[in-house]
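Scroll down for the structure; my scribbles are underneath it.
Every protein chain but one is kept in place in this view of the complex.
Letters are used for the chains, namely A and B, taken in the order the chains are written, and counting of residues starts over at 1 for each.
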Amino acid sequence: RREEMAKSTQLIDNEVFRAYATYTAIVLLKMMLMSLITAYFRITRKAFVNPEDTASFGKGESAKKFLRTDPDVERVRRGHLNDLENIVPFVGIGLLYALSGPELSTALLHFRIFTGARILHTFAYLIPLPQPGRGLSWAVGYSVTFSMAYKVLKTAWLL
Amino acid sequence: RREEMAKSTQLIDNEVFRAYATYTAIVLLKMMLMSLITAYFRITRKAFVNPEDTASFGKGESAKKFLRTDPDVERVRRGHLNDLENIVPFVGIGLLYALSGPELSTALLHFRIFTGARILHTFAYLIPLPQPGRGLSWAVGYSVTFSMAYKVLKTAWLL
Partner (left out) sequence: RREEMAKSTQLIDNEVFRAYATYTAIVLLKMMLMSLITAYFRITRKAFVNPEDTASFGKGESAKKFLRTDPDVERVRRGHLNDLENIVPFVGIGLLYALSGPELSTALLHFRIFTGARILHTFAYLIPLPQPGRGLSWAVGYSVTFSMAYKVLKTAWLL
């Protein structure tokens, strides 16, 4: 591996960066999955928001009744928004963290805990689990991102 | 070009990265445009959400009637949120994909189809076009991001 790294200046040959790429792809795919779950609940619960989406159910009043909110749809949407609010900082700060020269083992620890916490958060939100299940999984992911931000600021600080 | 690349280790001299930078800037600017369209509809439809935004219409009850939702404003906002949900994964996974060493032609194909699909999606949402216009344009962009994620995970996999 050292030989390989000596030959290459490609980021993708750096092990910390490869770990970052792997976990970032996983959490972003997990976030994308929320769109499919929303679509699944919209179709099975027949709960839409755009008039053009209910056209296949007929015209006029018969279709209008499907323009409504559904608790399950709204729950998935809240989970999706929470993903955006938390995964966006992870992806941005995580990239800078991966470039700040952390130990591979420390970096893996951060990425693994964050990814596990966000997967747990999704289950806690969708099942739903009683609190503080969702709150704790949210706090763990939040803390990991905070810890990476600290390392980034310590290494890069130039105001 | 080859000479230039030999002299430089700058990412911005790599053609795949330049293509990524170009298309990412375009889709992010397109997403930012949604803010301006929302503001346009809020002002022309006189539909606001913050009391301080209606102060120029007078005080008390006369201004309060402009604190309301408007179908056109809500439609643009849904398009904007859909952009966030789909363009964030493209930007994150696309960066890793651009660094994973794809062929320039393959990378351009991914970036072009995604960008075209998201521009179509915006038109399909705002006009609005009958379904499955919006659904298909969403699915095409989603699939492109999925395909890039597959390449990233195949190249970088380090769990």
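Heads up, the rule we're going with is that a residue touches a chain if its C-beta (ideal position, glycine included) is under 8 Å from a C-beta of that chain, and two chains touch if they have at least 3 such contacts.
These numbers were taken from a predicted model, which means no experiment stands behind them.
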Touch criterion as defined above, residue of A:Pro51, A:Gly92 or A:Gly116 at the omitted chain: A:Gly92
Subunit B residues that touch the omitted chain in the full complex: 9-12, 15, 17-19, 21-22, 24-26, 28-29, 31-32, 34-35, 49-50, 52-53, 55-56, 80, 84, 87-88, 91, 95
Touch list for subunit A against the chain that is not drawn: 9, 75, 78, 84-86, 88-89, 92-93, 95-96, 99-101, 128-131, 134, 142, 145-146, 149, 152-153, 155-159
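One rule holds for everything that comes next: only the chains that are shown with their structure count from here on.
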Distance between the centres, which are taken as Cα means, of subunit B and subunit A, whole angstrom: 17
